[in-house]
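This is the structure I have questions about; it appears just below.
The other protein chains are all here in position, but one chain of the complex has been omitted.
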Amino acid sequence: MGRSKQIIGWALGGLVLVAFAMVPVATRWLLTDDNYWIQVVIWVLYFAYLGAAWNLIGGFAGQYSIGHASLLGIGAYTSSLLHINAGLSPWLGMIVGGMVAAAIGGLIGYPCFRLRGAFFSLVTIAFAEMLRVGTELTDTIFGIEVNGVRGLLLPVLGHRPAAFQFVDKRYYYYTMLALLLLILMVGWAVKRSRLGYYLTAIGDDEEAVASLGINPARVKLLAMILSGFFTAIGGTFYAQFILYITPTRTMSLDFSIQMVIVTILGGMGTVLGPVYGAIILVPIAEITRAFWGGSLQGVHLIIYGALLMVVILYWPQGIEGWVRRRAVNLVGWLAAQISPAPMVVAAATANVPSIVIPEGALMPTRVASGNGQPLLVLGNLSRQFGGTIGVRDLTLEVRAGEVVGLIGPNGAGKTTVFNLVTGYLTPDAGEIRFAGIDLTRLGADAINRLGVARTFQIVRPFFKLTTLENVMVAILPRVGQVGEARKEAERYLTFVGLSHRADVLADSLSTGERKRLELARALATRPRLLLLDEVTGGVDQRSLPGLVALIQKVRKEGVTLVLIEHNLRVVTMVADRLVMLHLGEKIAEGTPEAVVHDPQVVEIYVGGAGAQR
Amino acid sequence: MRMRQIAAGVTIGVIGIAAGLILGWGAGEATAAEEIRVGVISPMTGPAAKFGQIQKNTLILASEDVNNAGGIKSLGGAKVRLIFGDTRGEPDIGVTETERLITKEKVHALIGAFQSGVGFPSSAVAERHQIVWLNYGTVDKITQRGFKYLFRAHANDTIKARTLIEGLAALSKRGTPLKTAVIFSENTEWGKSVGDKQKIFLEGLGIKLHFVEHYPYAAADLTSMVVKAKGLKPDLIVANSYLGDALLITRQMSEQEVRPVAYAAGGAGHLQPDFLKGVGRMSEGILVATMWEAAVGKAVPWIAKENERHVARFGMPMTEDSAGYYQLFQILVDSLERAKTTSSEKLRDAIAATNISDINHKAMLLPYKQLKFDETGQNPYATAMVVQIQDGKFRLMYPEHVAEPEVKLVWPYPQSK
Partner (left out) sequence: MLTFLQATVSGLLIGGTYALIALGLNIIFGTTRVINFAQGTLLMAGMFITYWLWVFGGIHPYLSPLFSVPMLFGLGYLVQNSLVAPLFARERAREPMSVLLLTLGLALLLENLALLLFAADYKTVQIDLGMLTFKVTGIIVSVPRLIGLVAAGGTGAALYLFFTRTDLGRAIRATGQDREVARLMGIDDSRIYNVAFGLSAGLMGIAAAILVPFYYVHPAVGTSFLLKAFIIVVLGGMGSMPGAALGGLIVGVIEGIVGVYVQAAAAQIVLFALFVTILFVRPMGLLGVERR
């Protein structure tokens, strides 16, 4: 049943492809003004292509560039100027243009990635507008005629395939079809590759990705370079199709917005989304133009604007999901017709309420058992937030192989310590040394690569990925191969007792399961030091013993642990040593017994007027 | 349940395909050969909309005359149908409109596009499809591309610029001389071209040109540019503008108290009735280069009568450009009669063979010694003239043989409020 479904799926896909290939022939045969309708279909393919190219950085990486038309313009102008002035064939000029755009996109994009979402978009608009206005003002540059706002007219050469010019529109159609297939394959390859996993995770939670030793900016840079390259190629196609380019149209904000709308409607972050988006949006434009063309321009933009709003409000995932489900249903139905198989009722997965850790599950580790040397040293560490004290003059030592519990009331500075150690905050003063290395100036991803991992107080799994894929993201930096990473991820899931939930979207996990997932994910980076931030938070009573056992297991693997815990029972069971913080300062340290009975600690925890701030 | 879904899907698909085919079929059906479809590429909306509207009116008048007189006789009385394409003043919209008129509406010939920046690429589309393009627009380069299907009957920028500058020099002898100048040009094809040509002629006469500024065609505020000029106190300011910018410049010159000895214009915007309305008394004394002024009707009665009909019908006179469109239309009609076919190639040849010297021929609305086209498609006999706005009217001032004798020159530019 499964195999026949596969075959049918491929067959269906092939049919669609053949249908697209037959369009020029069909229209010639059925319509008299096929010349006009061929153009419409070419525009469908064109916008699908551009949407797919934008998707690489917009949908996959979550950086919404609203200035992509600038890259298109760079491609168009590069290949055209080379063609007009140096006689270079646009086929080659296309590649050059792509590389130029990729370089510029990367150079400008990279420093901008750290800007928060909407600001990034604003900057892309600013750059695009600067480029557009700049080009409009430039008549000649280094003696080459750019012609400013009047634009470049490419020489009319008739049918000259070597010069990327045809008279019969069919040739343009097939060229565009080939380009579209190319970009779709690129998108597909990216999605399935390591890069794809990184991008999806980044799109979900960039900070969590950094905690796994992955530098988000570098990942996005790669996506940007790819996107820029292919967008520019689209620009060359435009130039060779229309034979006239102006800055006003090729680099305009309107064009950028249309690229974005196509992908949003179709489905951001999906491979085929832009195609669906273009199939719907382009004909709308052409039909409205055909009916009202002479008298009412821009009716289609009204529809685009309305559609964008509707999609954002009610269908933010785009229509790709809907189409995919219909297609899957269709394939399933067809397969059933061909080879009806008895319905197999899959046994419902038993709902495992408490943690069951199979005996003997081994976590591959490079860590030798702790030998008592100081692993993490905090010296006079201080950090303030405006007028509020986060941490003040904190000195602390964690020895290899230890389990240290960090306790204290809310606002004591415990998570601040974690954030400082793992590179999410920079200290105002003091030092942080891990295995002798100064961490204060390193970024979160670099710190993780050195061997420090953490979980978060409020769990941050990658919701768009499955449980297994979540762990894979942590493994991929070490193990490039996706297949290998998958196998290793399974081992970690088994270790924390989540292997029965491997293929479930992280979104659907319970709090306890999410905590275990985060633990598995952090462990998968093979840390020597693991910082657990309230790992029992929100977990029900029944699951606690299992969780405690898991922590013991992790410890047995040789990982040094620091736990922030509110649950004193748990932390006294697990920790060798407790450190109590209050108002950013260390007020007690010692064995759990000692600390728990310390009068200061008792007063703060149990209450009394003096315990209030 | 699933069957129903699939059935629904298929039905929708079939309806969709059917709709597409019907639309495509219906639109593509060739209309009977008893109709001559003439595409008109003009700015119907946008900053230059006023021009387009008048061009449309004038052409309607002309085509109705032809149809009422029995259509194109050599083609069995075929009627002429005008199909308008709105360029909005944008080159790329002009390109797509031209494409649409050719491939969807299947026009036999095109007249356009008024704004040379639009006409430049749009005419290239026509050339690609080998459809006749009768060009209205003065940029020289338009006829210098080796196109076979493109023709221009009126003066180009070189002729207009020379006429203007030489005219100014001649007129200045009656008043005070002009020693320095500044040129404001809108930044599309026309402004750039005419500005360059004016520069050449100014320098040829030894007039010092401080600067040529190309401002954005649809700018909302030109104060900076005007203030810049004010600092230099030029004798002559030349503005090459369309309507909106002509209004802005004139008003802001008044606002900033910029008072040149002579305020001249390369054409277009400053010739529009709406310009006169918009600036009122500030228009007094502006000298404009033009290819046509209704006042030529004084020498050629039928022109005056035609203009009167236009005023009676539309409440406004013909303008330089609408008259130009009219002329091109008449040339087309004349050529159709001679070609006896709508075949693009033969029509093209008939146009190329045009040779009119009868002053009373309808194509002589812009009167020249001769209407003939050289190998580049340009009429080498085309001329221009200089008018001055006096009391809300255009008075012919130059060259001598068309100047109205009793009219006194207003000099310097009074900048009345």
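Worth a mention:
So that you can tell them apart, the chains are marked A and B in the order they are listed, and the count of residues begins at 1 in each.
Simple rule for what comes next: contacts are C-beta pairs under 8 Å (C-beta built on N, C-alpha and C of every residue); 3 or more make two chains touch, one makes a residue touch a chain.
Treat the numbers as computed from the prediction; the structure is a model and nothing was measured.
Although one chain is not drawn, the whole complex shows that of A:Leu17, A:Leu92, A:Leu107 or A:Met130 it is A:Met130 that touches it.
Of the options A:Ile7, A:Ile84 or A:Leu122, the residue whose C-beta touches the omitted chain is A:Leu122.
Within the complete assembly, B:Tyr215 is the residue of B:Phe120, B:Phe151, B:Trp190 or B:Tyr215 that touches the hidden chain. Taking the whole complex into account, chain A touches the unshown chain at residues 64, 66, 111, 115-119, 121-123, 125-127, 129-130, 133-134, 136-137, 253, 257, 260-261, 264, 296-299, 301-302, 304-309, 312-313, 316, 385-386.
Taking the complete complex into account, residues 45-47, 49, 88, 187, 213, 215-216, 218-225, 227-228, 230-231, 244, 247, 251, 254-257, 278, 417 of chain B touch the chain not shown.
Here is the rule we use: only the chains that are shown with their structure count from here on.
Contact residues of chain A toward chain B in the complex are 27, 30-37, 39, 136, 148-151, 153, 156, 167, 242-244, 246, 248-249, 287, 289-290, 293-295, 297, 326, 329-330, 333. By the touch rule above, chain B contacts chain A in their complex via residues 2, 5-6, 9, 20-21, 23-25, 27-30, 44-45, 83-86, 88, 90-93, 95-97, 99-100, 103-104, 106, 117, 120-121, 124, 127-128, 187-189, 192, 216-217.
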